[in-house]
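The structure appears right after this line, and notes come after that.
A single protein chain has been omitted from the complex, and every remaining protein chain is retained in its original position.
Chain nomenclature is as follows: A, B and C, assigned in order of appearance, with residue numbering initiated at 1 for each chain independently.
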Amino acid sequence: MLTTLLLIPIVTAAALFLGFGNRTWAKGSALLQLALTLALWFRYNQAKAGYQFVFETNPLFPGVDLRYSVGVDGLSLVMLLLTALVTVTAVWFLPNLEKRANLFDGSVLLISAGATGAFLAKDLFFFYAFHELALVPTFLLIGLWGTGERQAAAWKITIYLGVGSIVLLAGLVDLLMALPVSSRTFDLQALQQLGAAHMIPAAAQIRPWFLLTIGFGILISLFPFHSWAAPAYASAPTPVAMLHSGVLKKFGLYGMVRLVLPFLPDAFHQPVWGSYTAQDLLLVALLGNILYVGLVTISQRKLDFMIGYSSVMHMGYIFLGLASLNLAGLSGACLLMFAHGLSVAALFAVSGTIRDHEGSLRFDRLGGASKSVPFLGICFAMAAFASIGLPGFANFASETMVFFGGFSPGATSFQKTATILALWGVVISAVYMLRAYKAVFLGQPTATSAKWTDLAGSARFALALLPLTLLLGGVFPRYFLGYLKPTLEAALR
Amino acid sequence: MSPILFWLFTALMLAFGTSVVLNRDPVASALSLVASFLCLSALFVGLDAFFIGVIQILVYAGAVMVLFLFIIMLLDLKAEQRRQFNRLSLAGGGAVAVGFMFELLHVLNSFSIGKNPFPPLGVARLDDVRQVGITLFTQFNLPFQTVGVLVLVASVGVIVLSRRELK
Amino acid sequence: MESTLPWLILLSPLASASLILLFAHRSKALSVLLSLSAVFVALGASLLLVKNATDVLTAIPWIDLGPALKLGIGLKVDALTRVMLLVVTGVGTLVHVYSTVYMAEDEGKSRFFGALSLFMFSMLGIVLADNLAMMFIFWELVGVSSFLLIGHWFTKESAAKAANKAFLTNRIGDFGFMSGILLVWSTVGTVEFAGIQENLAKLTANPTFLTLAGLCLFCGAVGKSAQMPLHVWLPDAMEGPTPVSALIHAATMVAAGVYMLARIFFILEPSATALGVIATVGAITALMAALMATQQNDIKRILAYSTLSQLGLMVAGIGVGAWGASMFHLFTHAFFKALLFLGSGAVIHALHHEQDIWKMGGLRKTMPKTFLTFAIGTLALTGMPFLAGFFSKEAILLAAWHKSMPVFAAGLLTSLLTAFYMTRLVVVAFFGHPRTDAASHGHDCPAGMTVPLLILAVLSAIAGYAGFAEAIFGKELFHHVHAAAAVTLVPALAVGAFVLGTVGAWMLYHPAIKDPAIFKDAYRIKDPVRIPLFANKFYIDEIYSALVAGTQDMLAGFLGWFDHFILDGVIVRGICAITWGAGYTLRLLQFGNLQGYAFFFGAGVVVLLYILTK
Partner (left out) sequence: MNPLTLNHYLLASGLLFSIGFAGVLLRRNIITIFMCLELMLNAANLSLVAFSRYHVGADGLPNYNAQVLVFFIIAVAAAEVAVGLAIIVALYRARQTTHVEDLVSLKF
């Protein structure tokens, strides 16, 4: 069943590359993917921790415990749902190309396939490989069909993320090498049990911790490795920006929860610089994301850059949840991955549509768009309000958990201070989001914006899907937490 | 093999080898090379490697040399007109070759087992060619097939390369 | 039955809002119908609750992570809640009815009523919340609905700006509120009011921490109730439609801060420092806002500053420990301030959106019903004996008299100024002769607008009487209102302040409006009192703009530059350049001579052999 889920986009993409089919196939594939994910969602047994629907082959090479094995637990299920939802919206926002449209559509599906594979993988090797698979079409699409300085942006993201992947690979190798030879395995579940048994001595955890955190950090655009994100998103075609910022970037966070927390739990408390622990260091970096990048976001003058930077900023909150090392914070972080993915995808969808209308996304050239495109305005407002943490949306529920996590019993005073400082980020994000909303949608309509046409037909449903899911998550976070809780408890043990 | 024959063939082999390097005319070089390889195959035979000795003559003296000569004729190469060697390359080549020789001597000097005479051979039930064949087709079958593919690829490559309208 | 009533109150406006958003936004009539029926249902249920005087506590979990974190959506109905429920649904219903006429011609009518329903939902959520986290949720939601309603005419630049300003200023307060919640939670381990009260000893064990937590929570009230120094958004919020100003920015939402302080009074009470700060902030707000109000010319802005000033008085009341009196003032204030706003709305409506009082005049004759109700509201506000405001204001002043003389003095001065600027407003706008064409064609509005005015006028007159108030407050709570021992001097001083203010303004302004020169554009010069400092609101807006531009925006600009040119330009590109440079240097080794390569190759072998055999 899981392999089918993985094969749907891959086969469709292959068919499109070979010249069969058209855009309807891409849409059909995305809907099928969503349907199958929902089927998994409802058939999944929430009460049980650990992987379900597992499928695995024999070891691919003799002597190495490396196999194609897939399975889902609560966390990966939530991420799969995110992938499927964003994919559906993304394929509805595919641009109209005159030639090689199939190549474009297929590549977009391939990104989705790579993300799906990475979230499904129960094996370290495939976990890594599928993510890389998703990055390749991302680079190509930005380089070939991007806007603005697409070549520069494509090269930058290629090299930057390439470096991140290499550091990550080094970290993974280091992690495996830190284990005794007899217990080396690629199986994530077996690794998790080893981590729970504290197989790696605390002092030996710090080096792989650094490598993994920096590697994943680059992929997630953790401060100060964030400067690739905004230009890349600004140049990327709309569906690519949606899928990368919404889904693919979460791979790094997913990896942090999957690998770093369960295997290297002691590294967080190791002093690395004077009496400051690795956790403190991470807190400083994430405050950089929240406060520094937040202020940088305020200074942006173009909508796409603003959204790009804001997505970097919100990574800080997810890291804050991770760094709290307790159930409340971690649940918040994981739900926030989901919520942020949906909200930023919706924002990029709207901004991409505006770019198609206007050609420019400079704030001083826009205004009053709510008059002519009220539907886009409502969707943008909902996504923007969600992303600044307004109650009712899943982002608020998760940010609340993150903040409460930062104040949980056992939190250090440094952590509490960091949480209060991070709380100020809520004000910062309100400043830039509302300024952007006002600049684009409120005020006197400009000569061009009065002539825009609103979304019509099925695209409305595709776009509305994201904020509505956010509302669902905000009102009933308990429903999602039911899936996450057993998995996260296991990760923290 | 008697030491006299060894010294004779070795001396000839090295002399012809030197002549390959020193001759200006490529044809003369090629013929010296054949002569050198003939002496080499004599050494092989002296080491009881009859099969290798024979294919050395067949392949090199027979096939490869013809190919070389053929190409030299085809391209109509003349003897080199320019000065044979420039000083820099003479110094460099000489230094590397001499350095290599010194190291070799040093190694051989300390290579004690190399100072023993060759052990005698037992009475073989099968001849040399069959023994090589058995080893080749049993132990080294896969590499053998691979080499076959390699030769095939090489011949295809040659045909492609020698097409006139090479882009 | 009892436990479903609060849910009915809370959810009926939500149902209306979501139905309007999803389905009914194309039909104005349907939207109005939905919104009206929701508010009537809420009102009916509230009345039932008040009549039965039953306490209810019902909760469902929202986030449940076992012992790690448990947050619920819980509804708590006690005496305090019932008062607020009645205020919110009562004024809410009247404003809804009024709006059907006021907004009749507006093209965004569906959107307006949708947002109004959303507001009712959020406001009732605050009122019914049984824990701090839930209160925070709805606290933010009222912020959003207020954002939507202030920015209702979003094509107007000033309205869009005002909406943003309101939301952002509130966010700053909410930052403090959330910090306070976290501080309390980290000590007590729960956010429920009942739970905190049980474990109050844990909090009081550390007085500094308690003070800090209390002040953080107070920050929320500072933002929402527009106290100094976060008061700047409220006058600008008058860009919204007038019914919104009446409901949200006068009667209910801005009072939420006071309600919240009354709710958490048990946390504040043990800390004298916290109460002192609250009293000071309230008193300063009351006084400064009153001073600013004396020099405004926009009818709605005068009322807005008056609201600020009254809110300051309520907060000061909390600060001197008289939370019952503050709630009482909140209760009476809701009626007469809503009345005044709706009255001003009627004037604005009749005069085709003319808001400058100097361009009115003579409305007493052209709009008699409006004048009558407006006058009752004014007198209730200014503290005319035997009207509602007199009783409630006197209760606060009395408490201040016992607790803190400076606060009492500030309150008394505020009363005097209130009487002054309100009389000024009434005299300039309603007396004399019409000074513009629009003013001479003034007329009373249709029944849909006038009836709510009349109802509110009646309520403003009677709300202060013990019999009426006690019926709503309940005996126990009403006991808190008049906790302080009566002192005869206090009402005497209050009446004195009222008389002095009213007569003074009459003496100054009644002659002024008779001056024929007032017709000219230079009318402002004819204002007999001219104090630029007050007219310019103490230049606080300018200071803030400079402060925001000078700190946040400058820092943001600098960091944007730093990020683009230093972090990305120098560091990231620098690493890139080093790699490129190394590659370029090593490229020089490709000198192209085949034999050269062979030489290096051979030399390498020789060196390697040397190393290996050494």
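The definition used in the following text is that contacts are C-beta pairs under 8 Å (C-beta built on N, C-alpha and C of every residue); 3 or more make two chains touch, one makes a residue touch a chain.
All of these numbers come straight from a predicted model, not from anything done at the bench.
Student: Can you list the shown chains that the absent chain is in touch with?
Tutor: Even though it is not drawn, that chain still touches B, C.
Student: On chain B, where is the contact patch with the chain that was removed from view?
Tutor: Per the touch rule, chain B residues meeting the hidden chain are 1, 3-4, 6, 10, 13-14, 17-18, 20-21, 26, 29-30, 33, 36-37, 40, 43-44, 47-49, 51-52, 55-56, 59-60, 63-64, 67-68, 71-72, 74-75, 77, 80, 82, 84-85, 89-90, 92-94, 96-98, 100-101, 104-105, 108, 111, 113-124, 131-132, 134-136, 139-140, 143-144, 147, 150-151, 154-155, 157-158, 161-162, 164, 166.
Student: At which residues does chain C meet the chain that is not included here?
Tutor: 587-588, 590-595, 598-599, 602
Throughout what follows, only the chains that are shown with their structure count from here on.
Student: Which two chains have the greatest number of C-beta pairs in contact?
Tutor: Greatest number of C-beta pairs in contact occurs for A-C.
Student: If I average the Cα coordinates per chain and compare with the overall Cα mean, which chain comes out closest?
Tutor: A
Student: Approximately how many whole Å separate the CA-defined centres of chain A and chain B?
Tutor: So the centroids are 62 Å from each other.
Student: So how far apart, in whole Å, are chain A and chain C when each is placed at the average of its C-alpha atoms?
Tutor: Centre separation, chain A to chain C: 36 Å.
Student: Counting only Cα atoms for the centres, state how far chain B is from chain C in Å.
Tutor: Distance between chain centres, rounded to whole Å: 97 Å.
Student: Help me check something: in the complex, which residues belonging to chain B touch chain C?
Tutor: 89, 92-93, 95-96, 99-100, 103, 106-107
Student: Along chain C, where are the residues that touch chain A in the complex?
Tutor: Residue positions touching the partner: 21, 61-66, 68-69, 71, 133, 136-138, 140-141, 144, 151, 154-157, 160-161, 163-164, 167-168, 171-172, 174-175, 178-179, 182-183, 185-186, 189, 552-553, 555-557, 559-561, 563, 567-568, 571-572, 576.
Student: What residues of chain A sit close enough to touch chain C in their complex?
Tutor: Spelled out, the residues of chain A in touch with chain C are 159-160, 224, 227, 292-293, 295-300, 326-328, 331, 368, 370-371, 378, 385, 390-392, 396-397, 400-401, 403-409, 411, 416, 419-420, 423-424, 426-427, 430-431, 434-435, 438, 441-445, 477-478, 481, 485.
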